[in-house]
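Report on the structure given below.
A protein chain is absent from this complex, but the other protein chains hold their places.
This part shows chain A:
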Amino acid sequence: MLTKEDLIIVENKQIAKDTYEMKLTGEVVQFMTEPGQFLHVQVGDGWEHALRRPLSIANVERDNVSVVYKVIGFGTEWLAKQPEGQKINVLAPLGNGFPYKDVKNQHVLLIGGGVGVPPLYYLARKLKDQGNTITTVLGFQSKDAIFYEEKFQELGHCHIATDDGSYGTKGFVTDVVKQNAFSVEKYFSCGPTPMLKAVIQSMSIPGYISLEERMGCGVGACFACVCEANNDIDVKGYRKICQDGPVFSAKEVVLS
């Protein structure tokens, strides 16, 4: 059920360096059942900013959906300034989320980097509900950028890596994975493309990754957000991240 709706801001607060968590409420929230799906958010007034911004669903609790966003440009700056009670127009829920429904009573690994961490939280909750054991490895630039550590700790083991070593393991998420040799059956990952590439290379078990690309429509109509498909399994040659993804099997796509 694709919807365009004005959601109302219930809360909008800073949770780490340049990082905000916004809780929104509205009718369409009840359809946000799939972790990994995203909202296409309208920013600014008038038509000065013509494109919407894609943001992942970080959590759904009762009538509220949370998004966690890092301020990097006009749109996210604008979002950070919006007060409680303000309406935010979204298209939602978009895309296909993580295939978690058949994952039961397993040990799974979640690997997130920066603002790739948010969708993994909603996923972790769903996986936990299905009796899975969850280990999380999260990578951030530095200590002050870390968010949601305790929330992930409540659901299982949570390891942190920072680029500068100011907290947890110094280095990348893949360093943590190598050092620990977790005995897991599946992994789910979201983060910057170089991180995803390293993750895919270091893992030999089945995994799912969530990709990012600049988007126009967000619904599959404009062909802005394509990625290369693994030609061994698909003659089409490409996937639309907004419509076929953003979550793909690690084998399904070729990262550039």
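To be clear about the criterion, a contact is a pair of C-beta atoms (placed from the backbone, for glycine too) under 8 Å apart; a residue touches a chain by one contact, two chains touch by 3 or more; residues count from 1.
Quick note on the criterion: contacts and distances are computed from a predicted model.
Enquirer: Match the chain absent from this complex view to the correct UniProt protein name in "Dihydroorotate dehydrogenase", "Carbohydrate ABC transporter permease", "Cytochrome c oxidase subunit 3 family protein" or "CHAT domain-containing protein".
Expert: "Dihydroorotate dehydrogenase"
Enquirer: Among A:Asp63, A:Asp163 or A:Glu213, exactly one should touch the missing chain; which is it?
Expert: Of the listed residues, the one touching the omitted chain is A:Glu213.
Enquirer: Footprint of the hidden chain on chain A, which residues?
Expert: 2, 4, 42, 47-52, 91, 213-227, 236-238, 243, 256
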